[in-house]
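A single protein chain has been removed from this complex, and every other one stays in its place.
On to chain A.
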């Protein structure tokens, strides 16, 4: 079965936020943002802007009836700046005008007086000054400090990974309507409808029941609309509440890029110890997370970095510490992988460093240290139903790792100005919200009297195909065609207190709830069939819309059964609640069983670097992935391909640049580049590993949203491999993304402003260039 939504997407009929027909009288909002990254807000002069054509009202912190606070984990983020500004792009005021362009024109007329304060953009500087979002945390197993002396090899280093702009193609936005009871109804482009509802209620000083949030679909989210859709929903709601008019707020691309947070950049110190057989004995790592100006989801992201600090490897002695550092940048936030990729990048760097120093291929160390059944993670959960070695070995065999390596070596011997590189990237990713209470979901299922079915859950469709999966679960459980099932918009009045669509767990949680609700309805209908048609309950089932008694068609089918149940006053609605069993985690000891299960996989990446120009191509990305029992291969493959290419983007061309004043330089699609069709790997193979799946995964089909992003990390190490093939003596820092600039300067390390000639770079002595 295909993803259901694309039928409408290709015809342009799917409705996104900005496509909702505009109600008459709607006011358009534009956000006035802080022009400085840190300072005291001395004065705000709105007079000229208020007099501008079309301007109806300008709202500031003073207009907020409730609490000016939208911090999710830590209450440290005002909706509109008050007293201080903490980052460039922080919302200060909201202009409401009759036309969108009038609202934007008025922004230029607002005068703000800010007394500047010192600006920090570097997380290590912030940590040194004690600017921490939350106290640091340490995950520890064994005793790394006591182990160094007995290690055969010990290596230390620094690894840095950059931020990443989500670049959902649909920008952030919300459309709010005043309701007759003094509340608001918000159409929001959010992954977390409940977050928008809760914070809006708080800001407006209302009960949550007075705020309704509805989401049909998102034009991409990737974590960027988990917490950071909230300000725009709350601002639109504030406008609607204050003016009693509908208010629409859609960020233009550059405003979105300036004002919203991104994937957290990390700067980390590592130390790795191996025994003489290349077993990793000890690993110490300190992460400095660049959190930006407010907590947002940073503490949770930081925690997941610690969970994934050892990636797919078993390490008996681990000390992993993380600092969430407050800087004057927009608050960084969730992004596919949620800190996991940042953690994995560091241990892969440590392994690469060891391999480079020892003069052996990194994969020798990697393979030897893969997790095995019942190995403990630093947080004490054992690796159960572990497929790390299976994934590696299958990839190595299916994709001929040995042969590929030989080819690369041969190519490099024969070519001077082009070099190939190879890297293997195993992954292991834990599925569940690491905050245990969030692992709950509900589904509301109506069977209408004509036999059609409506399903509401807390899942938000943003391209990941969750609605299709849920429809499939409902149809399969009820024994009917998927065409009878409609998955409704995500609405806080139908399904309350939801967790955001995140942590790759949406289909599992909401799918399980749907399965439970449908199973209860099925049982009720079959019990009804029992009495109505005097059948034996044992052996009764519904298959392909036909009621079967011990495999034999009974005299009723789905439609008739539903109709008769309705007339006999049988409840055709069910509401089910699912909470993932057996999860626990103690954040004081950093021990427990936080994940329902882990997902495994291995990717082999090959690249070619043009050593004349410093440019490169990803030739092939070949992946063996643990889907469990996939019940929708089109969707699941799409998640792998899309995630992997996003990961490649993060590791190669996606370079977030802020200047020392905290101004975003990579502030548009013109200056921030994500992969285009030519940047995708020429070959992208996905092998479905033969694994049983996990009982806690929906229909044993494992979560697939985030894990593939981390395959992209292999590209960084493959590029490094190629650069070193050309220039073995280069001092190559572990610093992602590996832009063409970094590649070129690594290829020609002796070049400098003073030494611009070639004579300085006496490297290699090829006879002539024929390649």
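Here is the rule we go by: a contact is a pair of C-beta atoms (placed from the backbone, for glycine too) under 8 Å apart; a residue touches a chain by one contact, two chains touch by 3 or more; residues count from 1.
Simple rule for what comes next: contacts and distances are computed from a predicted model.
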| item | value |
| --- | --- |
| Protein name, per the UniProt record, of whichever chain is missing from view ("Sulfite reductase (NADPH) hemoprotein beta-component", "CDGSH iron-sulfur domain-containing protein", "FAD binding domain-containing protein" or "Sulfate ABC transporter permease") | "FAD binding domain-containing protein" |
| Residue in contact with the excluded chain [from A:57, A:217, A:367 or A:528] | A:217 |
| Touching residue (missing chain; options A:153, A:380, A:435 or A:673) | A:673 |
| Candidates A:252, A:269 or A:407 - the one touching the absent chain | A:252 |
| Selected residue (touches chain absent from view) among A:144, A:230, A:646 or A:715 | A:646 |
| Residues in chain A touching the chain absent from view | 2-3, 5-16, 18-19, 21, 101, 104-105, 166-171, 217-222, 252-253, 416-417, 462-465, 612-615, 634-635, 637-638, 641-646, 653, 655, 657, 665-666, 668-671, 673-680, 684, 739-741, 744-745, 748, 751-753, 756-759, 761, 763-770 |
